[in-house]
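Following this message is one structure expressed as C-alpha cells.
A single protein chain has been omitted from the complex, and every remaining protein chain is retained in its original position.
Order of writing sets the chain letters: A, B and C. Residues in each chain are counted from 1.
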Amino acid sequence: MAHGTNHTPGLLPQFDDLEQQRVSYNLGMWIFLATEVLFFGGIFMGYIVYRMHYGHAWHEASRHLIMPAGAINTIVLLTSSLTMALAVRHSQLGQNRACARLLLVTMGLGIVFMCIKAFEYHHEYEVGNIPGIRFTYAGPDPGQTQLFYVFYFLMTGVHAIHMIIGVCVVAFMALMSRLGRYSPGHHAPIEMTGLYWHFVDIVWIFLFPLLYLMGYPK
Amino acid sequence: MNPPPRRIHYLNNGYGARSWLLTTDHKRIAILYLLTITLFFMLGGLFALGIRLELLSPRAWLVQPETYNRMFSLHGIIMVWFFLIPSIPTVFGNFLVPMMVGARDMAFPRLNLASWYVFAVGGLFTILVTLLGGVDTGWTFYTPYSSTYSNSYVLLTATGVFVTGFSSIFTGINFIVTVHTMRAPGMTWFRLPLFVWANYATALILVLATPVLAITLFLIGMERLFGVGVFDPRLGGDPLLFQHLFWFYSHPAVYIMILPGMGVVSELVACFAHRRIFGYRFVAYASLAIALFGFLVWGHHMFVAGMSMYGGLVFSFLSYLVAVPSAIKVFNWTATLYKGSIRLATPMLFAIGFIGLFTIGGMTGLFLAALAVDVHVTDTYFIVAHFHYIMVGGMVMAYMGALHFWWPKMTGKLYPERLAILSAIIVFVGFNLTFFPQFVLGYMGMPRRSIFYPPEYQWLNVMSTAGASILGVGYLFPFLYLFWSLARGAEAGPNPWDARGLEWEFADSPPLPENFAETPVNDREAYAYDLPAREMAPSQALARQNKAVELERKQT
Amino acid sequence: MNGKRHSTIAATALLLGNDAWAAAADRGIQFFPEQASSVARQVDYLFFFLVFICTIVGVGIALALIYFSIRYHHTRAADRGPIRINTLKIEIAWSVIPLAIFMVIFVWAGWLYFHLQQMPTTTALQIYGIGQQWMWTFQHPGGVREINDLHVPIGRDVKMILTSEDVIHSFYIPDFRVKQDVLPDRYTYVWFKATKLGAFHLFCAEYCGTYHSGMRGMVYVMQPDEYQRWLAGREPAGGLAEKGRRLFSQLGCASCHVAGAGVRAPLLQNLYGRQVRLDDGRTITADDPYIRDSILLPQKDVVAGYPPVMPTFRGIVKEDETLALIEYIKTLREAAEGAPR
Partner (left out) sequence: MSEHIVEPRIYVRVFAALMALLALTIGVSALDLGLFNWVAALTIAVVKASLVTLYFMHARYGSHQVWLVAGMGIVWFLIMVVLTLSDYVARGVIARP
C-alpha cells in the first residue's frame, strides 16, 4: 500500500473496509452485465425484426440446425451454472480447495460446450451453410435463409467469444483459489466470475429456443 | 525558522514515465486524458479549418471531393468520440467526482487506467486511419454505403470507435459505483454537487447506450468482412434497422455531450453568483430525466428516412418531452443570478456564453423536432448549425469554463485573467460568426456534406469561414497562456474563487496524492454560499506535513 | 461547356458544367428560399411561428442574464437576501408553460406533416425517380426520361415514386420544402404541387459517396401545355410500357403468365389496384410495391391457389426495367383472353 493507511489483507487502498469493497465490486459487475444485456440486445433486436419479417424462410432454415446438440449444450451449460454457484458458495465459506475443484468442473463443462459448438459449426461448414465463408444453399429464398444463418452465427459466435473469455477467467480463478488467495471476507473476484458465468448461461437460455426450437413443429 | 517542508501533491509525487503511465491516481489519469483529448481537439479542429477553407468557394478549389468527404468524416468522428464525449467526464469528471464525494480515488482505479489505455488504443486506430487515407462515410456510417460501397478504411475506423466504446463503459461503471459507494460521511445524495449528479446521469447513458453502438459497429464490420447482409437490402437486410440501432446510441450520446457541461455550468454559476443554485433538486432530477427520456427520441433523426408516419409522430412528441428538463435547467441557472453577488471572471463568462448559446442550439432543436420543418431542413446546414451551437457553443464553452475554473486546483497556478477574458470574448464572437450564417444557409436549402454548392450560397459560407478563423485564434490563446501559467503563474492557494465544495475547502491545490489528508466529514448542503467557506482543520495541515516529511525521508 | 474553366478534374467539370449553374448564378444574394409549392408557405408559417416564439424566449433569457449580471454585480449594492417566492410554483410554471408551447408546435407540425404524407390520388402526375451514384433519372409516364433535371407542370399534383439503384439518396427541392430519402430495394413517395414557374434546385440531401454534392439538378416548372409540348418534343422510341412489353417477352414472363401456359400462373390483366388474396390468408392491394415484390421477391407474397414456383428476378432486372415492367402490367386493362396484346 502506497501510503500504508490500512493493512487488512485484500483491502484496496481506495476503500475503507472490505464490505465497501465487496459492495462496490458487486455493483460494478452488475452494471457491466447490464451493458452486456444491451450489447446482446442489439443483435436480438435485429433477430426480432428479421424473424418477424421473414418468418417462413427462417422457420424452414431453423429446422436444419441440430436441435439435440443445442439441447445437450443447454444441459451442459445449466449444469456448469450449478457447479459455479456451488463453487462460489465454497469460497464464501472459505473452502478454497473445494471451490477450486468445482471451478475446474465448471471450466470443463464450458469446454465441453465449446466442443459441441465446434462440432455444429463443422457440420454447418460441411453442409455449406456458413454465409461469407461457404454458403451453398440452393433452396427457395436464398437471401432470407442466408440472413438466418448470419444471425445464427452472429449470436452463437458472440456467445462463444464470451464463453472463451469465461473459461479463461474461471481457470485463472481456480488457480488463485487453489493458491488460497481468498477468504470469507475477500472473495469478490470469484463472485464476479460467477455472475459473469451465469449471465452467459442466461444468454444461451434465450438463444436455444430462438434459434433451435423455432422450426418446430413443422 | 525552518524552511516550510516541501509540499507533496499528486503532481510531484514521482516524475518518471512509469509514475504516469502506470498510475492509478484518478487525478493523474485525468491529466493523461487532458493531454490526449487536446491532441484530438487540435486534429479535429485542423480538419474543421480544412472544411471551412474549402467551402470558401462553391467549387473544389483546395481539395478533391474524396478528400473533402474524408475531412468532414474524420472531423465528426474525432470530435465526437475522441474529443467531446470524453472531454468533461474523463478530464474533470475523473479529477473531481472522487474529490467532490470525498473519496480517496475512484472505486476501480485500475479500471480507470485501463479505460485510458483502451481510449488511447482506439485513438491510435483513428490516427492510423487518418495517416492511411481516412474514411469517407460521415460520422454516422449509414449503410449500405459504409458496409458495401465505401472504398475507405471503414473497418479500421469502426474498430477504433468500437474499442473506444469500452473506455466509455469503463468510465461509466466507475462513476456510478463511486457515487453509490464511495461518498464521504455526511455526503448524502442531495448534498452532492450538481456536477456529480450530471456525471452520474452521463454515466448511466454511457453504460446503457454504448454497448448498442459497439454491437452495431461490430455488425458493420461483419458485413464488410464477410459480405453478409445484415443491413444490406440486396441481401434481405434493412438499412433502416441500422439507423434505428445507430441512433439508439447516438441520440443519448448527444446528451453525453451536454450533461457534463450542464453540470459544470451549475458549479460555475453558483460560485460566481455566490449563491445557492436555484431549485437544486429540480436541476438534479432534470439531469436524470434527460438521461432517461433521451433514450426515447432517437427516431427524430429519421423523419424522412422512410420510417413510418406514425413513428415520426411518436418520436416528435417524445422529443418535445425531453426538451422540458433542459428548459428547467436554463431557467434555474438564470434565476440563480437573481440577488446574487456576481463576479464576471473568465469561467463565468464561459458559463453565461454556454447558457445563451445552448438555448439557441436547443431551441433550434425544437425546429428539427417539428416534423414538417424537419422535412425541409434535415440534412442541411441548419442541422450543422444546430449541433454546433450545442456542442461547440454549449459543451466546448463549458469545457473551457471548467478548464479555467479548475486549472488553479489542478495545477496550483493562476492564469492571466485579462487575456483569458479576451479569449472568451473572441471565442464568443468567432463562434457566432461561424455558425449563425449556417442557420440561414440551411433554411435556404444548402445540403450538408457538400463540397460543391450553388454560388448564391457563397457569401454566407465566406462569413462562416471568416468566423472560424477568429474562433481558431480564440482557442489558440488559452493554449499559450495556460502553458505560460504553469511556469509563471501566481500561486493559487486552496480556494482562489472562494468556492464551496470538498475539493476547494478540504484539499490543497494541487491536491495530495490521496486527495484529503483525512476523510472529510460533510455537514452542509451543496453551494452553501450563505455560510463562510470551511477551513481545513489544523489536524489536516498537520497530517499533511507529517506526510511530507515521511515522503521526503523515503526519497533520500 | 464552361466546366473546364472551373475545375481541373474532368468528372467535376462534367458534373458541374451544366446549365444548372448558369441558371443558379443569376439569383444573386438571397436570405430565404422561394415559396414555389403549395406547402412551402404553410411550412414557412410554422417556421416563422417558431422563430417568433424562440426569439421572445431567447431574447428574454439573454436580457435577464445581462440585467442580473449588472444589477447584482458584486461591486454594486443590492438586496441579496433570501428569495421570497414559492420555488415549487415557479418551477412548475416554467416546466408546464414551455411544455404547453411545445405541444402547440408538435400538433401544428404533426398536422402539416400528416398533410405532406397523404399522397394525392388518381389525378396526380406520377413520375418515377431513380437515384444512383451520382445522378438522378426521372421517367415521365409517357416514357420520356431525363437525367438530373426534372420538368413538371405548374398547378398539378405530382407524385414522385422513388427508388435507388445502390445506396441511400435523398430527393430534395428546397424551394418546394419537400424531401424524401430514396432507398435501395424499396419505394418511397413524395408529392408536391408547384406554384411558381421557373427553375429550382434539386439536391441529393443524403450523403451517398464521393460526388454526393454533384448529384443534383434543376426542377423546371412549366405551364401545363408547355409541359405537354416538352414531352412531345422528346417522345422516345417507345414508351415505358412499350419497353416493359419487350422485357416481358424477353425475360420469359410470358411463358408462364399467359392462358394455357405449361405452368399455372395468374393472368395479369386488371391486376393493378385489385385486391389479391394470398395463400397465407392475407389480402393485399396490388400496388407498385406489390408488383415489384412479385417480380423481385416472388416468395414473399404468394397468390392463393398457385404454386410458389415463380423464380426471382432480383439481380436480373434493373430498377428502371422493373419500373417498365410495372408500367406495362398497369396497361393490361382489358380482360383479354390470350397472351397480353
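One rule holds for everything that comes next: a residue touches a chain if its C-beta (ideal position, glycine included) is under 8 Å from a C-beta of that chain, and two chains touch if they have at least 3 such contacts.
All values derive from a computational prediction rather than experimental measurement.
Trainee: Of the residues A:Ala69, A:Ala85, A:Val112 or A:Ala160, which one touches the chain left out of the display?
Mentor: A:Ala85
Trainee: If you put the missing chain back, which residues of chain B would it touch?
Mentor: Contacting residues on chain B, toward the hidden partner: 180, 204, 208, 212, 238, 240-241, 244, 248, 295-296, 298-299, 307-311, 314-315.
Trainee: Going by the touch rule given at the top, which residues of chain A touch the chain that is not shown?
Mentor: On the chain A side, contact with the omitted chain comes from 19, 22-23, 26-27, 30-31, 33-38, 41-42, 44-45, 48-49, 52-53, 55-56, 67, 71, 74-75, 78-79, 81-82, 84-86, 89, 92-93, 184-185, 194-195, 198-199, 201-202, 205-206, 208-210, 213-214, 216-218.
Following the convention adopted for this analysis, only the chains that are shown with their structure count from here on.
Trainee: If you average the Cα atoms of chain A and of chain B to get two centres, how far apart are those centres in Å?
Mentor: Comparing mean C-alpha positions, chain B is 34 Å from chain A.
Trainee: Based only on mean CA positions, could you tell me how far chain A sits from chain C in angstrom?
Mentor: 46
Trainee: Which chain C residues sit where two or more other chains touch them?
Mentor: 314
Trainee: Quick one: which residues in chain B touch 2 or more of the other chains?
Mentor: Chain B, residues with two or more chain partners: not present.
Trainee: Note which residues of chain A are touching chain C in the complex, please.
Mentor: 56-57, 140-141, 143
Trainee: In the complex of these two chains, what residues of chain C are touching chain B?
Mentor: For chain C paired with chain B, touching residues are 6-7, 9, 12, 15-16, 21, 24-25, 27-33, 39, 42-43, 46-47, 50, 54, 57-58, 61-62, 64-65, 68-69, 72-74, 78-81, 83, 87, 90-91, 94-95, 98-99, 102-103, 105-106, 108-110, 112-117, 133, 166-168, 170, 172, 174-175, 177-181, 183-186, 188, 201, 203-214, 314.
Trainee: Which stretch or stretches of chain B touch chain A in the complex?
Mentor: 103-109, 111, 169, 172-174, 176-177, 180-182, 207-212, 214-216, 218-219, 222, 225-230, 235-238, 241, 244-245, 513-514, 519, 547
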